[in-house]
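Down below is the structure, laid out as structure tokens.
One chain of protein is taken out of this complex; the other chains stay put.
Chain IDs A and B follow the sequence of writing; residue 1 opens each chain.
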Amino acid sequence: MNTTTADHDMEGRSALSKLWTNREARSVILQILTMAALIGFFAFILTNAVANLAAVGKTFSYDFLGEPASYDINQSLIDYTSRDTHLRAGVVGLLNTGLVAICGIVLATVLGFILGVLRLSPNFLLNKISYVFIEFTRNVPVLLHILLIHGIIVHALPHPKVASTEYNLADLFFLSNRGVFAPKPLMEPLFWATIIAFVVGVGFTIWFRRHAKKVQDETGKIYPVFWISVAAIIGLPVIVFFITGAPINWDVPEFQRFNFKGGMVVLPEFMALWLALSLYTAAFIGEIVRAGILSVSHGQWEAAGALGIRRGRILNLVIIPQALRVIIPPLTSQYLNLTKNSSLAIAIGYMDIVATLGGISLMQTGKEMETMILVIAVYLVISLMISAFMNWYNKRIKLVER
Amino acid sequence: MKKTAFISAAAAAVMAFGATAASAATLDDVKARGELRCVVSTGLAGFAYTDSAGVYQGFDADFCRATAAAVLGDASKVKFVPATGKTRFTILNSGEGDVLWRNTTWTFVRDVDVKLTFVGVNYYDGQGFMVPKSLGVKSAKDLDGATVCIQTGTTTELNLADFFRTNKIKYEPVPIETNDESRTNYLAGRCDVYTTDASGLAATRSTFPNPKDHVILPEIISKEPLGPAVRQGDDAWGDTIRWVLNATLAAEELGITQANVAELAKGTNNPEINRMLGTEGDLGAMLGLQKDWVVKVISAVGNYSEIFERHIGPSTPIALERGLNALWTQGGLQYTPPFR
Partner (left out) sequence: MSEVAQHYPPGQHPDMPPPAGQRGVLLWLRTNLFSSWINTLMTIVAVYLLYKIVPPLLDWAVLDAVMNAANRDECRQLGSGACWAFINDRFSILVYGFYPAAERWRVDMSFILLCLALVPVLFDHVPFRKPGLIFSCVYPLIAGWLLLGGFGLQPVGTDEFGGMMLNTVVGVTGIAFSLPLGILLALGRQSHLPIVKSCSVCFIEFIRGVPLITLLFVASTMLNYFLPPGTTFDLLLRVLIMVTLFSSGYIAEVVRGGLQAIPKGQYEAADSMGLKYWQSMRLIVLPQALKISIPGIVNTFIGLFKDTTLVLIIGLLDVLGIGKSSLADAQWNGLSNEIYVSIALFFFIFCFGMSRYSIYLEKKLDKGYKR
């Protein structure tokens, strides 16, 4: 802006309005005002918080995290007793959140891709069934899904006593309203051989896939990569397992006075949360996958078909890699949603971080502010981590434009 | 145009919802408001539950009414604020409630660290266990491997952990937020045992389709003095609540009942009755209340025994004995300092 003409034009006006008409100056003023408003706002709520806390005589401190939690948790991935600290209870909750989120993401992805492909299936019946399923599932609140599935498990499945005779599979697996009971593997020392075999199998598969790709690029020869991978990852460990004399014992659940004893149990709360989150998210993923596949132009199918590639391979090599670029960004937000929705665990008593740290610890210590801030921070970190990972993955599969 | 509409709508909403103030002098606030906000349980048969007309009834609810009668002279001027185990202290501390008459256990931490003031005990309780009869359990020590439904955020949760730990018994806790849900889960067989205060067990059992199929085990594993609480730092208001409770007890001691209180308020030979009912001296004014505040309390809800019998006594479905809650003269613990 030309200052001399500006001076001319605005001779009668005050210095302030001159500043206002200058673009740079105005933007600085605006930003200072925003900053001031923001600082003022935080100062306001902080002084209020300090005054209010003082009025009820509370202090802001995280010391309680080091004190014994004094309550029991029914599902824990790490050792935990009621004598452990609130911090450890929080970690138990965090791991439970992680467990249900990861299991949920895996199942939702698998189901979602199946649904998405079915939605495009030429088979009229399957197409419509998956359509009805998707529409019904995603238009009903996820909390309702959770409660409904939990209600079905608790009210419709039998008591363990009945389950021990009627709902059992080979006296090994039992389905009851206290959860699914299954034998628990107890590893003997030699079992390490099987684990090593598995690692070797995975390593070999990675190498072999690269090698096969190279061979294909050079000579056009196609190895049966899938079957060889299966053989390496599953077959090798199985063989080693039996050669070393099946070094594993099974702790089979057995019905006792109240409940099954021994074995592994998947609690109804976990099942309800896991299934509900997976089904709900799968319905959204199904639509995303469908849109992604449709976004690949039909010419790609035809071009690949003209090269004589089989339908399965077209999907694998041509369509899905292109569709993935459309699918990944919305998929990320679905994963984020699933993780955040896992906080609804508290409605049915699954002990995730909201239920332990933000629930029982909050109630037993009366530290609302401290615990809620901690819980919110944990979710923010999880969200940022998932987005960072998916961004990295998205970048990796991005079309390399030449 | 759009913006102004939104702003005015927001302003109207704020006005309509009413941003209210809670100052240190709760008694004055309540009087100015003309309504007592009384925090009660979301639903516990016999103690605080909504009847079919949606009105709060029960032992705790009647103490709310007694308080309103004493402070405002009208037992109906109560707004019941239902609270879960999680929200009760926040509601009180934030000023959304004036007093907590919600079977809440008086503990050191709550009194000192959560910044409440407990002003008395209206029910001496202890934690017990309930199991289906068909399990054949005779003692809580037989419960190895059992699944236990508990309400989270309560002292019962902590007692339970301690009890099973000291007795080296394994159990699976099923943590649930409200009594209603615990009940549903227990009846569905999600858990073998339901544990809470013995009075709560009896109250819950009374609502079962077949109460006789469930037994309450003999062990009482904790002391649970349940009593009213107020915000710390408002001694005058604490005094008011304390003496409302004491008045119901003293009335029972002195034989003042809902039926005869009007008659006795005309004057008697007993100076303590006269002092209580305001025909002699002016104890009410010292609390900042009307002279006849006790008359209002007793004629609204009756004395302690009448409240007890009406809601949880042997003649009700809940069928609790007086036990520890009998007057000290009858072998119980209920004992009031003199009105003097």
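Just so we're on the same page, contacts are C-beta pairs under 8 Å (C-beta built on N, C-alpha and C of every residue); 3 or more make two chains touch, one makes a residue touch a chain.
Keep in mind that this is a model prediction, so the values were computed, not measured.
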{"item": "Touch criterion as defined above, residue of B:L135, B:I169, B:A188 or B:A319 at the omitted chain", "value": "B:A188"}
{"item": "Candidate in contact with the missing chain, chosen from B:L27, B:V40, B:A66 or B:A83", "value": "B:A83"}
{"item": "Options B:D162, B:D180 or B:E219, residue touching the unrepresented chain", "value": "B:D180"}
{"item": "Residue of A:V142, A:V240 or A:L277 in touch with the missing chain, whole complex considered", "value": "A:V142"}
{"item": "Contacts of subunit B with the absent chain, listed as residue ranges", "value": "1-3, 5-6, 8-10, 12-14, 16-23, 42-43, 54, 79, 81-84, 86-87, 90, 94-96, 180-181, 183-184, 187-188, 207-209"}
{"item": "Residues of subunit A in contact with the chain not shown", "value": "27, 30-31, 34-35, 38, 45, 48-49, 51-53, 55, 121-126, 129, 135-136, 139-144, 147-148, 151-152, 154-156, 336, 340-341, 343-344, 346-347, 354, 358, 362, 368-369, 372, 375-376, 379-380, 383-384"}
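What we mean here is this: only the chains that are shown with their structure count from here on.
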{"item": "Complex contacts: residues of subunit A adjacent to subunit B", "value": "55-58, 70-74, 81-83, 154-155, 159, 177-178, 256-259, 261, 268, 346, 349, 351, 355, 359-360, 362-366, 368"}
{"item": "Subunit A-touching residues of subunit B, taken from the complex the two chains share", "value": "85-86, 89-90, 93, 109-110, 113-115, 135, 143-147, 152-153, 157-158, 160-162, 164-165, 171-177, 185, 188-190, 192, 231-233"}
